[in-house]
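For reference, the structure I am asking about is given below.
Heads up, one of the protein chains got dropped from this complex, but the rest are sitting where they should.
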């Protein structure tokens, strides 16, 4: 099956190439990059020299559509929507990694991102979190892959919301992310000399991933959920660790909380519930499609602490998109994705 | 004035040397290290070559007491108490950086640390956070300097507890610390290859700094406060950023929260309240004695987010100890401590 | 084919596991670790949870031999030799990653490492650098895999020594290595707080990899070669970049030097000769089995600069050992090893 990668020279795009080059069923037929159109991939990125014998195309979806059966669109938000729409019209299945179709509600989208270029497609995409929407993803033709933060927030939290055992207000998601989450943003704030040995919170309670977390949390709870989302920037390239703080509505021990997680994710290939006493780390998931989750109940203080870690470029972006593409295409969900974290 | 540094070869001890070498009133007369006794300082630590012409002594407080007027004790907990007691009996003023005298209540100490070697001194030390206990610190002869985490948690939180505008239960302190906070612990967990590009929560709701935070928070609130303390390890050498989550008991905007912080710290030399929209970063305080604080109210979700950053070896340890020593000795509090963060 | 990994809990051992788990022909049947004997792999190393359903055995080669067809021995030097000898007597083929059989000459070994536990095997192993000893490696039963430094020094240098176009005295190899090259050494020098933002030369002209470089260089030159080897420690986990300085014996341009490299390595899967103007970087090879090489002639100053980069745990250890094992076992040399560097 031929796949195209739009925006292949960004970090999520490059990670798609790394993972797709191992996939036994998906063959990369097209890679696009506006800045590098015409340049051989291995020349632009020495890491890919000898690995992929293609040159970048400009992102002309109409012209390129016949060369692919499925497309991954890893373009900036707003740039993605028209490309996706064109590809869909040409009959190409699309797993979109941009923000353009994640929010199912147009006014919410517009409040956070401005006007939408393809409003008629809003709400038509399946949310690409297979652990929550597996059945809808099978055979789907348009998938909106979650941002890196929502995946790490939702996987540990959703089981408790579904079970109705935590308050739906006052939830806090404190996430710490490596810098590749921002993409290859050529901005002074992302220079090595500014970030090494540095860390800080940013966009406190005002980050665009907040509404997506709230939306999916509300779906899980069957009613409005309120979340204060506080992202932090870490001096790492990859990875997100999240701590979710919420309040149980009834007595809930660490053991019970872990049991609920274990029961929920018993059959999941990519969610590992840690034993009591262990905490998720970036090192255990780096380069892999795993999301590790854990729970600690501080009953003394009426607080449940839920923890997760994932690689923002894999389970948070490219790996999850391939997991979705496997479901869209009828391949076993794990195809090409089972791999060991990069340690040390 | 002659000062001795006990445990001078640990990270807090070395930082004391760096800072004391700039201090116009305090002269280092004695440095101790068990492992390096007899070795010239500059030979053991090439960074200090040509800076300090002393050799390490073994930590024999009785013998060394006559050579100093004031001592900084940066020894492991339990090891510190007998040294402090001996120094005090010899009339030496002591700023203790260990955990031994931070908790004023013997049963709480014993619950977290085990038996205390000098129980009669428990409760006799002034808590060495000058912004809270300035008057008590003037002329004090025994000071228990706070751990690195409590300083970053308490400075932004205390004004709100004192003002009675936040709930005293359900408070969460999510802190992220560089690894020097653990001291020069020769343990596989602290190897470069284990920590670089890594991050994780640890000792969730079970770290020993938790009870100290709760104790001082309760003093500020005038009643029992409950805190869930969740520390994280960052791949940085220095620095702590903390996010404190609490619930206002009445409508409280970001502007009002910042105003309260500004009013509280208007005359403080080492607490900087950031303007609205800025967040504390490690880079802005690294190597300096500043603690930067900020606040964001997420009124939508009934949550107040308080943020801080500090250098755990300076405002979190050595710098704060010198600030205390200045007060103990009658020097202007800022003496030798005003310096610019190390940027980039 | 069943393979055992001795010393599987060290960094090279863990990397063997990561790579072997992808190998279509080699199945991990035994993993040993003295410290972790009896412990399930996924419990000891959370990164491997759900990936390898084995427990560590103690390293008892006689008992374990029947459970494997081929063994990778990633043990400390001196500990490896007796294990290798026992395995060989039991008919198990061995790819040894220790230093024990790299030097073919007993007196040289003893001068650098002390007494050898199995002197009768010295000189019997094939040197496991496939680009130099491919034919000897096919079907070999005992292979001594090179250290990480020699691979990076020899691949760019050997073609020039073979061609007789550089002086054989006064060669300098200036290498810069990430810290995983030292193994999981629990030593204060390898703590994060000591190494981050740090770098230094060490063991200048006295590192144990020096004689191995000289030996293989001399074989290539057909006469004694002298090399000054100066390793440096970098604040990275993985990777080695090397600069080799030598003096051409005749006019030699950058273009001619690159042409010689290209000609030598035209058919090699894992050596990439960079185009003029590019320099090898760690990022381009991290996690992969590639060694990138380049050359710059400074004709003004009679100096030829040869450059290389590799991942010390892959092409410098585990990947190269698997490449050898493929040759030993009659599999295509690249089996299980073609992968893209981990970028970013």
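Annotations for the structure displayed:
For clarity, chains are labelled A, B and C in written order, and residue numbers in each chain start from 1.
Everything that follows uses one rule, which is that contacts are C-beta pairs under 8 Å (C-beta built on N, C-alpha and C of every residue); 3 or more make two chains touch, one makes a residue touch a chain.
All values derive from a computational prediction rather than experimental measurement.
Summary of contacts with the chain left out: across C:5, C:273 or C:305, the touching residue is C:305. From the set B:51, B:67, B:89 or B:300, the residue in touch with the chain omitted from the display is B:51, counting the whole complex.
Checked against the full complex, the one of C:7, C:147, C:181 or C:280 touching the unshown chain is C:280.
Contacts to the hidden chain, counted on chain C, fall at residues 169-172, 174, 176, 178, 193-194, 197-202, 204-205, 226-228, 230, 232, 234-239, 241, 243, 245, 247, 279-283, 286, 296, 298, 300-303, 305, 307, 309, 344. Counting the whole complex, the residues of chain A in touch with the unshown chain are 11, 178-180, 184-188, 190-197, 235-237. One chain is missing from the display, and on chain B it is touched by residues 11, 14, 17-18, 21-22, 43, 45-51, 180, 184, 196-197, 237-238, 272, 274-275, 278, 281, 283-288, 290, 292, 338-344.
The rule is simple: only the chains that are shown with their structure count from here on.
Computed from the mean C-alpha positions, the centre of chain A lies at a distance of 38 Å from the centre of chain B. Between the CA-based centres of chain B and chain C the separation comes to 45 Å, rounded to the whole angstrom. Separation between the centroids of chain A and chain C, computed from CA atoms only, is 36 Å. Of all residues in chain B, those touching 2 or more other chains are 178, 193-194, 197, 235-237, listed in ascending order.
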